[in-house]
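Can you keep this structure in mind? I'll have questions shortly.
Removed from the display is one protein chain of the complex; every other protein chain stays in position.
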Amino acid sequence: MSRVISVYRRGHFNAAHRLYVKDWDFEKNEEVFGLCNNPYYHGHNYEIEVCLTGEIDPVTGMLINLDQLKKIIREEVEEYFDHKNLNEQVEEFKDLNPTVENICVISYERLRKKLDSKYQLRVRLYETARNSAEYGD
Amino acid sequence: MSRVISVYRRGHFNAAHRLYVKDWDFEKNEEVFGLCNNPYYHGHNYEIEVCLTGEIDPVTGMLINLDQLKKIIREEVEEYFDHKNLNEQVEEFKDLNPTVENICVISYERLRKKLDSKYQLRVRLYETARNSAEYGD
Amino acid sequence: MSRVISVYRRGHFNAAHRLYVKDWDFEKNEEVFGLCNNPYYHGHNYEIEVCLTGEIDPVTGMLINLDQLKKIIREEVEEYFDHKNLNEQVEEFKDLNPTVENICVISYERLRKKLDSKYQLRVRLYETARNSAEYGD
Amino acid sequence: MSRVISVYRRGHFNAAHRLYVKDWDFEKNEEVFGLCNNPYYHGHNYEIEVCLTGEIDPVTGMLINLDQLKKIIREEVEEYFDHKNLNEQVEEFKDLNPTVENICVISYERLRKKLDSKYQLRVRLYETARNSAEYGD
Amino acid sequence: MSRVISVYRRGHFNAAHRLYVKDWDFEKNEEVFGLCNNPYYHGHNYEIEVCLTGEIDPVTGMLINLDQLKKIIREEVEEYFDHKNLNEQVEEFKDLNPTVENICVISYERLRKKLDSKYQLRVRLYETARNSAEYGD
Partner (left out) sequence: MSRVISVYRRGHFNAAHRLYVKDWDFEKNEEVFGLCNNPYYHGHNYEIEVCLTGEIDPVTGMLINLDQLKKIIREEVEEYFDHKNLNEQVEEFKDLNPTVENICVISYERLRKKLDSKYQLRVRLYETARNSAEYGD
């Protein structure tokens, strides 16, 4: 009998961003995004929690080697976003607003490509201790 | 293609309560609720985590404006319960035991009325760092 | 109308372990488990979060008496694993690798036997603040 | 050569309180203590951190047996305050306002009597994650 | 007899910054500040903990009214730095590198001006959960 289990691994990065819609004027952006629309940017310590679900390997007792998962998160999320200006320096946000929702989706998509399809994948992204988003299969 | 995402926002309040069933005598309440049955009340720092699920707006990149959600949580939960005696000063607990389960249900119901039905709503309520409850659609 | 709710309770224990497959030689274990294969053991502060789901009792306003749940977690998980060497001193790991996944499964099985089948049970086990697993019904 | 070291141990309790000065009228208390002056009480999850400073015993490598310290904190602070109404049910607050400052001082005094004078004692008391006080020798 | 006590209050803000010395060339800044020298900025969730020391008022049982302290922290630190680019939008950092050390010193100086000199003041500033600085009288 196989056992379905979930395994979670956390990572973190620090970045700057600005929330606004390019097609809107400053007043409309100010109204919708408030302080987050600051054209000089502000920033956060982001925390990511990656959740994989699948069957435990009965020999090793592992779902996935956590060192491998750690390495994938480091390369695809931590090093890719860390100490960056998300709007100016991250390809995926050239035309996409870097809200906590969209950073979560992009993190998911970057990880999804590197992980075997036998794993179900969900990503939780914390922008602050009080705000977070979750996205996944 | 629309993307279904969840967004989480935390709030907090401090309150006093007593756990007991009005129709039971003191001994039975003592047996079931132990120290929580103290007639002089005790209290907690409550933390609430509100989770909305729905489709990201492709223009703003948001599920909901977090400032609006914050305001609804403040009015319906934080200011409504904060620094109150739940048994004596909160309408909903006049005839309902203010257990962590019931405070969670009431918080959900108060928030549900103010939030568009297009959002699925779940509420997690922490009474201490070790005890919590979750309720929702 | 009955209300389905989830209640969470946390516990903790400290233990030593070594990760390896008995049938493999040292080199293969080193390759797969890295530092965790140290034959002299290493250890962790484990945190467990137990989640029960079911219907609130309309009289008491509780899903389960949290004092009872706390006692079951203490006996079946905390006192059973605390300050132990999982490989050498815990029956269930004599032939099972004490990975975070397997400790989670064993904790679930020990708790499942003591809890009424009317409750759905899920167990989250944290090995560190960054690694955890979840298993359940 | 002897080594001077500090050892810290945490405990916690939940309690209800009201902040007010008995000799003042309601308006003045409202003005100074705001919501904390609620005559029906409110409450908190208090955390205490006890710090002892002294010389390490060169044989055991301990400043004090942490199990003994844990027992003293349990008896003098945790069990003494837990699930109590501080104003109504704790002797020391009959005529003393149970502010975070005064609960800290009283905790210190209760612990000081039970601890050898060779230890310097400091007590940190958290009323919430954002408010705390520290008092000691 | 008067009692000397310390009271702590936490606040938080989110901001963007870049670490570099204007008089140095890019290579030297890169060498000393590494990723923090990114000309497009990065950011953090900053936490501040303000510690006042002085004598408890024997009537109120308070060192200072925590609501007043909260208001001063909000105005002088939280609202002043929140959602700002520290290098570009904060007067004090026009010619001062916004390191965790300097943000701590500036926060101290802004608070010191608003607090009665009878209080000793110390400020702890967290840039991340792992990095912080402390400065004060």
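Each chain carries a letter (A, B, C, D and E) given by its place in the written order, and its residues are counted from 1.
The criterion applied here is as follows: contacts are C-beta pairs under 8 Å (C-beta built on N, C-alpha and C of every residue); 3 or more make two chains touch, one makes a residue touch a chain.
Remember, predicted model here, so these are calculated numbers, not experimental data.
**Q** With touch defined as in the header, list the contact partners of the absent chain among those displayed.
**A** When the entire complex is considered, the left-out chain reaches C, D, E.
**Q** Looking at E:56, E:105 or E:121, which residue reaches the missing chain?
**A** In the full complex, the listed residue that touches the missing chain is E:105.
**Q** Using the definition of touch stated at the top, determine which of E:55, E:75 or E:134 touches the missing chain.
**A** Among E:55, E:75 or E:134, only E:134 touches the chain that is not shown.
**Q** Taking the full complex into account, what residues of subunit C touch the chain not shown?
**A** 12, 14-17, 35-36, 38, 40-45, 82-85, 88-89, 128-129
**Q** Touching the absent chain: which residues on subunit E qualify?
**A** 19, 21, 32, 34, 96-102, 104-105, 129-135
**Q** Residues on subunit D that touch the omitted chain in the whole complex?
**A** Interface with the chain not displayed, on the subunit D side: 3, 5-11, 56, 59-63, 65-67.
Note that in this section only the chains that are shown with their structure count from here on.
**Q** On the document's contact criterion, could you list the chains that touch subunit C and likewise touch subunit E?
**A** A
**Q** If I rank A-E and A-B by number of C-beta contact pairs, which comes first?
**A** A-E
**Q** Measuring between mean CA coordinates, which chain is farthest from subunit A?
**A** Farthest from subunit A by mean C-alpha position: D.
**Q** Which residues belonging to subunit D are in contact with no fewer than two other chains?
**A** Residues 129.
**Q** Run through the chains and report each pair that touches.
**A** The set of touching chain pairs is A-B, A-C, A-E, B-C, B-D, D-E.
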